[in-house]
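All remarks here apply to the structure that follows.
Complex shown without one protein chain; remaining protein chains in place.
Per-chain residue numbering starts at 1, and chain names A, B and C are given in the order in which the chains are listed.
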Amino acid sequence: MPVTHEDILRWLQRSTQVLHENSAYLTQLDSAIGDADHGSNMDRGFTAVSAKLASLSNADIGALLKTVGTTLVSTVGGASGPLYGTAFLRAGMASAGKQSLETPDVIALFDAALEGVKTRGKAQAGEKTMLDALIPAIEAGKQAASDQLPPAQVLQRMAVAAETGMKSTIDMVATKGRASYLGERSAGHQDPGATSCWLILQAFSDILAA
Amino acid sequence: MPVTHEDILRWLQRSTQVLHENSAYLTQLDSAIGDADHGSNMDRGFTAVSAKLASLSNADIGALLKTVGTTLVSTVGGASGPLYGTAFLRAGMASAGKQSLETPDVIALFDAALEGVKTRGKAQAGEKTMLDALIPAIEAGKQAASDQLPPAQVLQRMAVAAETGMKSTIDMVATKGRASYLGERSAGHQDPGATSCWLILQAFSDILAA
Amino acid sequence: MKKLINQTEDVVKEALAGMALAHADLINVDLEQQFIVRKDAPIKNKVGVISGGGSGHEPMHGGYVGYGMLDAACPGAVFTSPVPDQMLAATKAVDGGAGVLHIVKNYTGDVMNFEMAAELAAAEGIEVVSVVTNDDVAVQDSLYTAGRRGVGVTVLLEKIVGGLAETGAPLAQVAEMARQVNNQGRSMGMALTSCTVPAAGKPTFELGEDEMEIGIGIHGEPGRRRAKLASAADITETLTTPIVEDLGLKAGEQVLAMVNGMGGTPLLELYIVFNELERILKGRSISIARSLVGNYITSLEMAGCSITLVRLNDELIKYWDAPVHTPALRWGR
Partner (left out) sequence: MKKLINQTEDVVKEALAGMALAHADLINVDLEQQFIVRKDAPIKNKVGVISGGGSGHEPMHGGYVGYGMLDAACPGAVFTSPVPDQMLAATKAVDGGAGVLHIVKNYTGDVMNFEMAAELAAAEGIEVVSVVTNDDVAVQDSLYTAGRRGVGVTVLLEKIVGGLAETGAPLAQVAEMARQVNNQGRSMGMALTSCTVPAAGKPTFELGEDEMEIGIGIHGEPGRRRAKLASAADITETLTTPIVEDLGLKAGEQVLAMVNGMGGTPLLELYIVFNELERILKGRSISIARSLVGNYITSLEMAGCSITLVRLNDELIKYWDAPVHTPALRWGR
């Protein structure tokens, strides 16, 4: 079954809810190696996204995701605002005009999002950022795609890989983002951005599985 | 035995030591109903007095006590500086030219000191100040004097009465000094100035008893 | 105790040394006799205006020495009134032949020490008039007690009176203006946390996570009562209402308003309180014609704030607006 416009709306709603529920947790992770705002940032951004969803019930998936991107850029701020904002903008561009997504579309969407985050943030794998959840997730997604799996299973594998990637950030020494100022002291803590990235992918997987 | 010039010097030294040892205690009392400085104030003042004692070995008791008074005025500040300063100044004036003190001289000395504190501070008994140690002490001293007791015993009774007076401040509601700002909340706490007053009288008694 | 200090007994001395270095263009600091004086003092035929009090309230008073405000300030030990010797030395240093005004906050210690200094100055032939500030509405006023504390109004008074003195006005007029500002001003303060006197080494009082002290002074002493922590709106209301009522402020009147931080509260929060203050006063049709928001009369690192209102008239506005150039307050030059 392809991913429908309705699925995307439910994914965004579920992400809003999950990020709201995990706001204190994300902020706590950000307290250890950052500035104690990642939870409120994501919560603020997705709450704004949520408020726009009703008016977007007729937009195609591309337009929908682009609006998510511009809304995040306009309401989040910090590092996560431009990064997640750009990710959704690019995802929207990659799915312009679409009313549903087959597995290759899903992969293209995330590939575009990843490209956006990399271009905007100039980071790469292993620097203790959201990329350390996103990159392995997309790799797992591509593997699943080459196994001809449907979107729901692709997303399920992506979420698992994102979670593993997220946990791998614990041992990393940050070289990008605010945690990099801590140098060696950044090791031993899980990256908040990698965590929110996993939460969002898990939300997608949960929606498709339901 | 009359109180000698040497006794007065030893009294001042002992007061310095006792106030230094009780500095934290006096400051703690002042924390509850004042501004947490009475211990440091008295300690600073008597340390300055102590430093001058060596150069005063030839002065008569009056000159000695006057120097104590001016030194306290010049180094203590706060409420206790002018009050104890004036007390010692007046005590010095009352014992001008004397090399030793009989019981009536001792009473005259403290009467003058009390007059000084009252004039300077415009307080009276029952307002939760050092007067609540000093006034009963002098009353007890006068009683002892009328019983024809020698200075050592006069001071011993004065110290006992000062201690009782000091404790009586616990239940009082302050109407003078910084504790008055607390209104009813000042009740339940012992007055720091009454406490230092008792310590000084006790030091005098201890010296004469030794 | 966590402070940026060396030895506790050197705190005031070293801070004064730092002040002298940081503001060498404006002030001289006599480290020996412990007073801060305008670089150009004494000024011939100008009334000298001095104040003083315990340290720990910075920028008050030393930060207000300079053109258009104080001629000298005498800092005591932390929270301890200075001694008469300092005040006498400062009085002599600023006497330009027109007499000297002593601005004294109403605390037993301050009053007595300034009294002794004034007696000593008189003995040396210097005319001194003392004006005592007592603007704290948290304290009941009474003939039989120590009376109200002098708090926030002191700062505003020093500015206005300093402005008048700068014009060469005679001592009687300068003193009268000081009394007027004191009469027209009221304050009230509150604390979210205690402060720690360096020599004491631990907080003066303990407060629970959900408690605050209402009706505090500026010496870290507990307030009139302890209350449950409340919103900025409620706290501002609690502080403002007694001030407005005690001053008898009427619709249509205008005030000089100060929202003062006690030392440990961020400016961000003080602006929130100012926002509430303006709302409350507007509700009573009282307008804020001039204002100050910041740390002006503090209690070391205490978190909390105080509010001061002074009823304004054209003359007070004129001297408030007059140029001032001190380490902590500067405008017009």
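What we mean here is this: contacts are C-beta pairs under 8 Å (C-beta built on N, C-alpha and C of every residue); 3 or more make two chains touch, one makes a residue touch a chain.
Please read these numbers as outputs of a predicted model, since none were measured by experiment.
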item	value
Visible chains that the absent chain touches, using the contact criterion stated earlier	A, C
Selected from A:Thr75, A:Ser100 or A:Gln153 as touching the chain missing from the view	A:Thr75
Options C:Met19, C:Val181, C:Leu249 or C:Leu309, residue touching the unrepresented chain	C:Met19
Residues belonging to chain C that touch the chain removed from view	2-6, 11-12, 14-19, 21-22, 55-56, 58-59, 63, 192-193, 209, 212, 229, 231-233, 235, 263-276, 278, 288, 291, 293, 295, 298, 300-301, 303-305, 330-333
Those residues of chain A which, in the complete complex, touch the missing chain	24, 27-28, 31-37, 39-41, 44, 73-83, 120-121, 175-178, 180-183, 185
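By our rule, only the chains that are shown with their structure count from here on.
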item	value
Approximate Å spacing (C-alpha centroids) for the pair chain A, chain B	75
Chain B-chain C separation of Cα centroids, rounded to whole Å	32
Distance between chain centroids, defined by C-alpha means - chain A, chain C (Å)	54
Interface hub residues of chain A, defined as touching at least two other chains	none
